[in-house]
Each structure stands twice: as structure tokens, then as C-alpha cells.
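Only one protein chain is missing; all other protein chains are in place.
Right after this comes chain A.
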Amino acid sequence: MSDWFTYQSEKTRLKVHFIYYIIKRNRRKETDGYTYMAYKDEQLHEEKVFKDPVHRYVHVKDRVIWDLISAPEFQRLRRIKQLGTTNLTFHGAEHSRFNHSLGVYEIVRRIISNFEGRPHWNSEERLLCLCAALLHDLGHGPFSHSFEKVFKLDHEYFTQQIILGDTTVNKILERVDKGFAQNVSDVIAKTYKDKLVVSLISSQIDADRMDYLQRDAYFTGVSYGHFDMERILRVMRPMEDQVVIKYTGMHAVEDYIMSRYQMYWQVYFHPVTRSAEVILSKILHRAKVLYEDTHYTFKLEPTHFLSFFNGNVDLKDYLKLDEGIVSYYFQLWQEEEDAILSDLCERFTNRRLFKYIEFNPNLQMNEWMELHRLFMQAGIDPDYYLVVDSSSDLPYDFYRPGEEEERLPIHLLMPNGELRELSRQSEIVESISGKKRTDHKLYFPNDLVEKMENSAMKERVEEILNGQGDVKNAN
């Protein structure tokens, strides 16, 4: 009996032992596998996909990309809208820089897989391209265009700081290879030695633009902005220092140029969005002026803005500021003593925007100066309430062929191997490129004009503002 027991327990012991042995062996296999594979080549056990409304799926297989996406500096992009104040015009436009960054990565991934094996393409640059695509907008802050203008900042500088500074993103990139972070930063800054790599991320027809045009069209809900990207990707050809388009793909590119043109006028340059942007900039201006005024005390100390006001923004402060923080201040600054700051914040928060008229600073110079004077007399500070906004105040552009060696245009690869600038070959592109593309608008609060007490003054102001028909309702 006892023997039987001994036998049974010995059997169990061996069984357990064997199982442990198998587990251990498998573990060793795994870790051994990793030590043989360099971090830069490491692949995820299973491909991960992100569902995306524009590209259907964003595919990730590289461990490095997966780790970068999880880095706090990249996750921060979820809290920054791609289109800033556009959601006050198109309520769907709530998409973030995070969505866009993944989209650009996906487009570059597809382009590269088409390029494999073609002449001029160096497959060693693959991971560098993917990282640069993913991280190209890393330095954007909340409403970055207005912040950059008011505080004289540059988001590209912060992109470099995040990539090269003491951050999780930097640690991941340096694990790939020493100096890899610097290369990623150079590609994004367009100063990397391989121009072909640079042109994938930024040129007149690059992954960045192809993603944002489609994504912004999708989320705003407008029906422009669509073009056949699949087709463009198929006709892209790598050359020594740029990507060119095989001539058979010209019509797809025409559509892309057209969509860029339409999106510019219909979405990016929308007068209502610009009205909100004007108010936003003026809030930042006013807050800075009050901060510099030693007699003024904020009810809510602008802690998060201090380094912006002082003009020495360090990386830690910069990374802390997101849209949530900004709207918190705008919300609470409505209670400030300063009438201008509280009024502007109330307008922005409740979307009580400025009205506008089309304005020609040359033909209407005298009227403009008269308005300025009348506003002052009425106690409405024209620095904050009579604002000219021009097309050049926007960060978007049209396609233009330009002068030789001014800026690199889109080139078609002709059957004889020659390169032709797009607008010389396409009449459609030529005619859009020649169009007048500038305008100026004058923004003002119509509600304050209506409340003017001096009726003669009010009449004159309205006469000037109505000089070219009814005042446009920017709401």
C-alpha cells in the first residue's frame, strides 16, 4: 500500500517537474529569440490594427512604432484638435492630431511597400520614414496657430525638442540606434541627407497633405476633398531626390490639386472659423497685456501661461498645456475684472463671434481709419474689436509652380524619362494656379455697434460697414 502511494506521489512529482521544464524551456526560447533580434527589427507577435474612418485600417507590426504610439508625448496629441476652432463652424471637426498622425504613418507605410525593390529606394530607411511620419506633428500645441502668432513660437522647434530631449519618445528612438532620434528630427525638419525620404513626409504631394485633406473632408462632412489616393500611391515613383508621378497618373493628381483648392476656401479659410480664431488670438493678447500690467491682479492666476507670457517656454511647461487646460482658463476668465478679457472669453466660450465685411486695405483705407477713430470715440478698443484678417494669416497653401529653384513643384515623369512641372502639362492645374487667391476681411462685434449711444456716430459706422451690402453674419 505504502509503495503504491510512494509510486503515485513520485509520478505526480515527475509530472509537475516535466511541466515546469516545458514552461522554462519555452520561456528561454522566447527570451533567446529576443536577444537575437535587434529592437529596430523586432516585430509584434501579431499585427495590430487601428480602425480608421479614412484609411479603413492602420496597420502596425513594428515594435518600435507600437511603443512610440504608447508614449505619453504621443498620447498627448489626443487632447489637441487637428482643426482648432473649425468645430465652431463644422461641428463634426472634432478629430485630433492623434488621428491624423496615425493616418500619415499609414500612408507612408503603404507608399514604402510599393517602393520596395524599385531603383533609388533604400529599404534601410524604412523605419526612419515610419517614425518621422508618425511623429511629424508631435510639437503641436492647442490652437497652435494662434499660440505661435501671439507668443512667437514655432511648433517645429518643439517637435525637435520632444524628439531630442528627455522624453519617452527620445528613449525609444535612441534604443533603435544611437543618433536615430537626430535622424528622425532631421527628416521632419527637412534637413536630412536623403531628400527622397524627406519628400515623402513633406513636399507638394506628400503623406501629410494627403491625409489631412481626406480626414478634414470626412470629419467636417463637406463633399469636396476627395481624390483617388490609391491611384496616386500606385503612380508615385522614387527618384534620386524626390518622389515624382508617372504621367499616366496626372488626372488623379489634378483631382488632388482641385481638392486642395476647394478645401482651402470651403473649410480652412471659412470666415466663421477665422472669426473664432481672431477672438482667440485677442484673448491671448489681452491676457498677456494684463500680466505685464503690474496694477492688474488676476482672480485666477494664469499659472499655465506664465512661461508663455515671459517668452521662455520650456518643454515641460509646453507639454502640460492642452486644450482642456486652455478652455478651463477661458471659462473662468469670464469672471475677470477686466471688461475686455471677460467679454472676449464669454464670446469664445458661447460662440458669440464677430461679424465681418470684405475689405480692401487699399481702396478702403480712409474708411478704415475713420472707423478706427469712431470706435475709439465710442469706447470700443479697436485693437481688440476692429481686426483685419488676411489670407496670409493662415497656415495653408495652394499649389503653385513658382519660379525656378524657389520651391520644389510636383513633377510628372514623362514616357521619355524627362520631368515636367505639373502645371505645364495640365491645363486644369494651370488655370487654378493662376487664380487670385488672396483676400482680407474686417472683423468687428456688431452687437456693440448696435448698442452705440451716439446715434450720429452709429449711423456713420453702419454706413461704412454697410457700404458694400449687408454686414455678413458670422454666426
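One rule holds for everything that comes next: contacts are C-beta pairs under 8 Å (C-beta built on N, C-alpha and C of every residue); 3 or more make two chains touch, one makes a residue touch a chain; residues count from 1.
Assume contacts and distances are computed from a predicted model.
Student: Of the options "YwgA family protein", "Exonuclease", "Phosphonate C-P lyase system protein PhnH" or "Spore germination protein KA", which is the UniProt protein name for the chain that has been left out of view?
Tutor: Hidden chain identified via UniProt as "YwgA family protein".
Student: Taking the entire complex into account, which one of A:248, A:310 or A:390 touches the absent chain?
Tutor: Touching the chain that is not displayed is residue A:390.
Student: Among A:189, A:239, A:315 or A:428, which one touches the chain that has been omitted from the display?
Tutor: For the chain that is not drawn, the touching residue is A:189.
Student: Could you tell me which of A:14, A:306 or A:365 touches the chain that is not displayed?
Tutor: Reading the full complex, the residue touching the unseen chain is A:365.
Student: Applying the definition given at the start, please give the residues of chain A touching the unseen chain.
Tutor: Contacting residues on chain A, toward the hidden partner: 148, 152, 154, 156, 189-191, 193, 195, 241-242, 360-362, 365, 369, 387-388, 390-392, 397, 400, 402-408, 436-438, 440.
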